[in-house]
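With one protein chain held back, the other chains of the complex are shown just where they sit.
What follows is subunit A.
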């Protein structure tokens, strides 16, 4: 109640202030109004300005507008429908005035005294016209019978107040207007607020305008908007200061400029976080789960429960009496099972497990106490298991670069052969000539026209004779190139001079004949006429035997072995075992290698039996070479493969090399260096290192070391033959481009 009253009072203040002012300074009314314009835009004086002034008129001002109280009242009544608060105010004022007059009249009355007492608390002199003591603590008048003075300087006596607490309480209980009764301290009177006043109080308490009719959301006129109006709001000329720069600002700026110049003010430093103001402690940490548990050792797992643990185990798991007694007698640590399997008719009957806590505890102890060891799992990279091949660089010497080109043939050179001394190179070509070249200078020393495409050419490997076998068409020619010492030439002549044994040869057998005339001058000594086209000739290491190959599907007459000294030919095979591709003699032992399309047969010439059959995993063998040691054979095939056979190891290839892109045409072993080579239709010669060990346990080491290119592919044919120099790590290759090339 007290609070609400004070609120009411404060809200009433401006009105009362106005009133007093009006009374004291009537002339200044206009001014005052102007001042109060700020508080109350809806002013009387501004009525002409504001269109809605009638509604928004505030009570206090209207009060002040009238001088006489009567007029006030009248006005009040006139406007009472709109302005409740004002009415109340006025009513209050009226009341208090009435009271005052009452006090004047009956000054002796207790009630009047009390009322006078109540005036003491009112401090506003402007407000209260009945008590002129001003805004002082009213307790100062506590000991006096009056509470102040009225306008005429007469004492206002305190109203007699005989209400005690009990009365107050009773009043509170009985008086229906008690809640709206307000105690005025300055006049010590109780004021009952009217309905309008209560409404005003409530409105103010809610923070609303006192005027009910005041519309706070009415549309406003935007005088100062962004729109430039045709007519200015004021006609006032712009100030001069709005044109001239501000001196103080200038001073301030110059001070700042000076400070910046002197370095007192520095531009704000940009924090560079990139250099690591914040260090990422876990930047290098692997955040994956596995990394987090790097040293994580998983706990050993408990074996899953078996049939013993079942509530209804098969009968064989149930203990017999003996077992049970044994179990009971055993030490708990020796027992096979820590419990006795029991059978229950249904799961419902299974009791609680009595040892549960115990078992858990044991488990925890196990986990805690058991020493754990990290089991290192060995990760073996399969690549590491492959034996390391040495680098080709470490396997020197081998031919690397083309050194010499032997030019002179006009057609593809099918076959080449180097003399045992390494001084001469013989080549047979499709242009019908056999040429002899000086190896070191690529000089063609001799050309023998043989009158037919030379299929194969082979220098006699015996250094004490100088002979060469040339296969063309159906004839094998024995040439004496006389490119050696006279002694050697004579020795070879002697070898050829052997008389033909008058042996009635089979009808299809080869016919030996001596060359005559011009052919003799050219060096051709013997002609061995065969029944069919000859594909290959091969010498035995001793130089007396010569094998010739006539591939034929249908005949068993495919291979002949000729003995030079006795001018004898024989056919070693009675049966046709397949199309013979090439033959070779074993370099030291009496073996004979016959390569058919898919396999290589090894025959013992002494026992006249086949000792081995090598299965080349290729479709069509093209060429074959026997290692000078005699225990290894390489086969080239038309399906681009090169197979290395270790005769001691297996009849299957020890190694297959598939380096060529096209058919392999020729293969060769070096006589002394651990080298072998293959020539192919793709125009390349691949040189491989192939060390053979005496130790039977050690397998040959095969490393491809060099691809030699140089031949031009002509008519889809590349390199046709390949052979090594007998003493140097050099290789000769003959190609379809009619050249022979030396790589060193």
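One rule holds for everything that comes next: a contact is a pair of C-beta atoms (placed from the backbone, for glycine too) under 8 Å apart; a residue touches a chain by one contact, two chains touch by 3 or more; residues count from 1.
Definition applied: contacts and distances are computed from a predicted model.
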Remark   = Choosing from "Ribosome biogenesis protein WDR12", "GATA amidotransferase", "Origin recognition complex subunit 1" or "Centromere protein L", the absent chain's UniProt record names it "Ribosome biogenesis protein WDR12"
Request  = Among A:404, A:616 or A:664, choose the residue that contacts the chain missing from this document, as touch is defined above.
outcome  = A:404
Task = Please pick, from A:202, A:343, A:360 or A:443, the residue that touches the omitted chain in the full complex.
result = A:443
Ask   = Out of A:135, A:181, A:194 or A:744, which touches the unshown chain?
value = A:744
Residue in contact with the excluded chain [from A:181, A:310 or A:423] = A:423
Key: Given A:366, A:485, A:516 or A:648, the one touching the chain that is not displayed   = A:485
Remark   = Omitted-chain footprint on subunit A covers residues 396-397, 403-404, 421-423, 440-443, 445, 484-487, 490, 727-728, 744
